[in-house]
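Structure below; questions to follow.
Only one protein chain is missing; all other protein chains are in place.
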Amino acid sequence: MTDTGSPRSSALRRRLSQINPVWVLLVLLIAAIIFMNPRFVEPTGYMNFLKRAAPLAILAAGQVYVIVSGGFDLSVGSLITLVVVGSSMLTNNDPAATYWVIPLMLTMGLGVGAINGLIVCFLRVPSLIATLGMMITLNGLAFLWSGGAPRGYLPDTFRFFGRELIRDVPLVRFIPVSVLVLIVVVGVFAWAMHRTNLGRHIHAIGDNPVAARLAGVPVNRVRITAFMISGLSGAIAGILLGGFAGVSTDVGAGYELQAITAAVLGGAQLLGGKGSVPAAFGGALALTAIFTLLNFLGLPQPVRQVVQGLILIAAVALAMHRRKQTGT
Amino acid sequence: MRHIIVATSALAISALPLHAQNFNDPEEFAKQQEQLQAEPMGPEGQPWLQHIGDSMVETADLGVEAPATVCFSNAGVNNPWRVVGYTNMTEEVANHESIENFIHVDAEGSDDKQIADIDDLLAGGDCDVMIVSPNTTAALTPAVERACEAMPVIVFDRGVNTDCPVTFVHPVGGYGFGIQGAEFIVDNVEEGSNVLMLRILPGVDVLETRYSAGRRILDEAGMNIVGAEFTDGDNAKTKSIVEDYLQRGEIDAVWMDAGATAVAAIEAFEDSGYDIPVFVGEDQQDFLRKWQEEDMTAIAPTYPTYQWRTAVIAAARVIEGEAVPGPEWVLPQPAITQDNLDEFVNPAMPPLHYAMCGCEEMENYPEAWGGN
Amino acid sequence: MTAPMIAMNGITKSFPGVRALSDVSFDVRAGEVQALVGENGAGKSTLIKILSGVYHADAGEVHMNGEAVHFAHPVESLRAGIAVIYQEFSLLPERSVAQNLFLGREPRTRLGLIDTSRMRAEAREVLSLFAAAGHIDPDSLVGSLNVATQQVVEIAKAVSTGARVVVMDEPTAALNETECEELFATVDTLRNRGVAIIYITHRMREIARLADRVTVLKDGEVAASFDTLPSPDAIVRAMVGRDIEDFFAPKAKPDEIGDPVLTVRGAGNDVLRDIDLDIRAGEIVALAGIQGAGRVALAMALFGEAPFATGDVTLAGEAVSFRSARAAIAGGIGLLPGDRKSEGLVLMQSVRDNGMLTSRAFAPLWTSDQRNDNADTTRMDALLDQMEIRAASYEQDIRALSGGNQQKAIVARWLSMRPKLLIFIEPTRGIDVNSKAGIYHLMRDLAREGAGILMISSDLPEVIGVADRVLVMQSGRIVAEFPHDASEQDIMHAATAETEVAA
Partner (left out) sequence: MSIASDTRPTRKGFRFDRWAPLLLLGGAFSIYVAVAIATGQTQYLTFDNLIAILGRSIALGITAIGQTFVILVASIDLSVASLISATAVLASVVMDGSPAMILPAVLAAIALGGIVGLANGLVIIGLKVNPLIATLGMSLIIQGCLSAFVSNFAGEVPSAFQVFAYGEVGPFPFALLFLAALAVLAWGVLRFTKFGSDMYAVGGNEEAARFAGIKTGRIVILSHIICSVCASIAGLYLASRLRSGAPWIGSDGVYDLESIAVVVIGGTILAGGRGGIWGTMAGMLIFSLIDSVFNIAGVDSYAKQVLRGVIIVAAVAFYAINSKRIVA
């Protein structure tokens, strides 16, 4: 091979270089999983995978909003805990309660996001610290509310979204409800991020907040909205996780960093200005695929941590390298 | 692809433990096996007052006078087991007029903080007796030693590496827990059956001993152990792990080193369309209810929360100058079986309530424990 | 004749896809000011970066005092005595003047620790060389000084390194007329001390005032080199290949000027006092004045960023009181900020997104970004075409564009809003000569379409060339008004004269 490729091959190369590497990574990981476990191609295999990835993917899609707007949201993990614990307190195994508890929890997610946004916008506390404080506070609130351990069961109506399947679907045999939720949420979030004025403004305020303000962008409203969307994603993820796995006290812990990791794997730029919801979704699937693969390989937890750390650093280093090469 | 596998396996091999601690002590195993069978001394039906073995410690000469201040350095109330236990404790305190003041400091799961807490209590707490529930055995030993120099100390749950406390309150122990569950599996499935072992975390002594005892019995009985996985006590992860195993083959029995995620594991069978196999859980209400509803073949070994009551009782006896079982107060460690399941299931109690609490007769039951 | 202090011979430098410099030769002698002029992109910055060791030439040599030198890093050139003063200040606002002056080369005690007392004394000594800096306290934080004083500190920093060559890259960009005079005096001081000065500028007046020799770069080559001071026309011809005649757009004809768009009566706040102001449809009004006279404060007050506390403002016949930029925009005011990169552009977004930013800001958040009441993508693309913005695609990130094209995209942003009043702050700062003319004509076109335009500029020829009317501010007040044919002297006088203190 020589360096002087034909024009067609160089055009192809350029198009290839525009593909977000997260998709390449995801395809490789899925191929490896199928190689290790051929039954992954059956609906039970990949639907279980998607079901498992759903909460993280939704969180990552919400986190992208905050990251592109220039901040971080560390409070979503604790928010999940609060949603699960709070729902169990409020429903207490009463199936009818679901119909007001779920809207209430979604509202609570929006409310927590709004408070995060207000603290950042008006008290001028950097979001890293503001949402760290919120993380500690929400965790404490979850314990305070429940007295240390959740005091109710989650009724099956509540758990429907995280646990049930829709059977007899052509082609795929069955679809978990959570996968439907995932598709709808990611779809709506992607639309709002990449096809609406809101999405453009989130990019703008993460890119240059002063210029955005002087151009008339309602910076505070947009920033608060970004945090509210992240809070909403936390509440939805909490409802799915509570549905999938039932009540426990430490559900949600660590999800905030995984969500940031997934968004970064998808190429979101920390400190704002660039990022994509579909790519964050890809990042979340890739992260889940890594965990699944390591699980199939039977590797102990410590090795998983090491691999996760290495991939995280490598992904960002690669992104920086590409950015430098393309000169942008 | 092959490179990746080779590289990762190399990583895995290089990750073999450097220092395997001795959590497989045949002597201790035998001792606990014996204690499980032993007839406890003390009032029947009140296991928190009973003790295995008859050695006693006199406390009249410790110089504490009623009424007195009891200080409690708590490792934390960061899981439902400790929440139930701590409720037992505060309710028990109300039963003792000799305890005038009860000061509680919470280390929130940090060794460093617990050491600082004990130092704070020694410096300014005006304590007469101290109860310590150590976060870890080794780390808290020096702090407890210093406390011993100042006042009588009672330790419970995890121990310390010193015999200076008046007594160390604990149930039979981890080997006992492991034995009860594994023997139940051996009795209920055929030789060579597939057993999945689910564990919470590596390295925690009480959990490691449960596993080593369980493993020993299952191995000796010729069971096929398909895997031993860590779940981090995370429901979602537990469910995922069990689902993955079910994709690969059948499972005849599940052994768990703690019951917190038992219901999630059961749901994995349900949701994947399998029958629920023989199960080892723990005495949490959600598991007991599921067991009753689904008519499962199951057992719930316990690590009873009533030991939190016993610690207060021991402190009160020290104040009153009565003898206490010591230097170790070994409490009985009953398991919940099909025979007595109905006694312990109580739909009024919260899902994560530990049924073996010995608290049913207490004054504020069930409200104080979150029941209704 | 002694060897030049710096001689650069046959310098060639290429970047991927671009030849930035080809065979450029250039020299400067001790005790002279060599002006380096050229449009943006002509290669001035690249040449300086090669001199200071930021870049390495592909071919050619640099001689210093007759000896060949190779600087691998800016530090090496600094050690050799070449100090570069960049447009963006390289001062640390949170550190003291002394700490800034000796940044990276602090005097040490025998123990290797920083000798703070010596540092303070030496700082005072260096500052006393400059008439404008005698009063600066070496312990005060740089962030608490005004921009002009910071500029002096910046130059003092270069001098204190014992530099024998000082490169100044558009040093007057942020300065007003009086401050410029102070700077020129400072440059004279340097020249008299035998320092070789390379002075990069766009402004003919500065060349006339300061330069001993002039070198003009165009498209990476030396277009002309003058050993004596040439006429401004000669320089412009060398730079752009055409005459200065059609540089400015024609002034408004009387019938083009309509009713008042903006009326301000007795307005004031912390900074501004007794502001009376009228701007009519179709006219361009320039605000002149020295730095700190309140010109930007007036713009920000009109734009709602730092609102008036007292007085009445009428916009197109309606009484208004804007408390935020957003409210002002909604009311029909637009503003092009003075610092494009930090206040105007969202650099990582596309050219089209930058153009549509404001129209989208006034559409509902949850509606499509493709069209709104004020703009849609097709019309925006047409507008960008019409303004002759040079970009590979309007999807391209705007940061890759030249300053002039970036500025046009911001103008497009406001065009789609059809503002009644448009405020331009330093509209041509850092923009090359060709693009400047384009911006001036755009401003005139806007006025003809019925907008009132307020321009703030520190470039007096620009003020006189563009404005139909000139207002002069001093100490937060408007102190004088001139018709379009005012002279630079009149304006300078009004801007700096002592005013009577109001009783």
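Side notes on the structure shown:
Note that the chains take the letters A, B and C in the order they are written out, and that residue 1 is the start of every chain.
Criterion: a contact is a pair of C-beta atoms (placed from the backbone, for glycine too) under 8 Å apart; a residue touches a chain by one contact, two chains touch by 3 or more.
Small disclaimer: the values here were computed from a predicted structure and weren't measured.
Put simply, the hidden chain is in touch with A, B, C once you look at the whole complex. Of the options B:41, B:60 or B:138, the residue whose C-beta touches the omitted chain is B:138.
The chain that is not drawn here is touched, among residues A:96, A:172, A:188 or A:310, by A:310. Touch with the chain that is not drawn comes from one residue among A:209, A:242 or A:278, which is A:209.
Mapped onto chain B, contacts with the missing chain fall at residues 14-19, 21, 76-77, 103-106, 108-113, 115-117, 119-120, 123-126, 136-139, 141-142, 202-205, 208. As for the chain not pictured, it touches chain C at residues 74-75, 78-79, 84, 86, 88-95, 99, 103-106, 108, 112-114, 116, 134-135, 137, 139-140, 144.
Taking the complete complex into account, residues 69-71, 119-120, 122-130, 132-141, 143-144, 148, 205-206, 209-210, 213, 219, 223, 257, 261, 264, 270-272, 300-310, 312-313, 316-317, 320-321, 324 of chain A touch the chain not shown.
The definition used in the following text is that only the chains that are shown with their structure count from here on.
Contacts between chains trace an open chain of neighbours here, each touching only the next in line. Averaged C-alpha coordinates give centres for chain A and chain C that are 44 Å from one another. Among the residues of chain A, none is found touching two or more other chains. For chain A in complex with chain B, the touching residues are 32, 35, 37, 39, 44-45, 48, 52, 55, 88, 146-153, 163, 165, 241, 244-251, 292, 294-303, 306-307. For chain B in complex with chain A, the residues that touch the partner chain are 1, 4-5, 8-9, 11-12, 15, 77, 79-80, 82-84, 86, 202, 230, 232-236, 238-241, 243-244, 247-248, 260-261, 263-264, 267, 271-272, 286, 350-353, 370. If you check the complex, the residues on chain C that touch chain A are 16, 303, 305, 325-326, 329-330, 335, 337, 342-349, 353, 356-358, 360-370, 372, 397, 399-400, 413.
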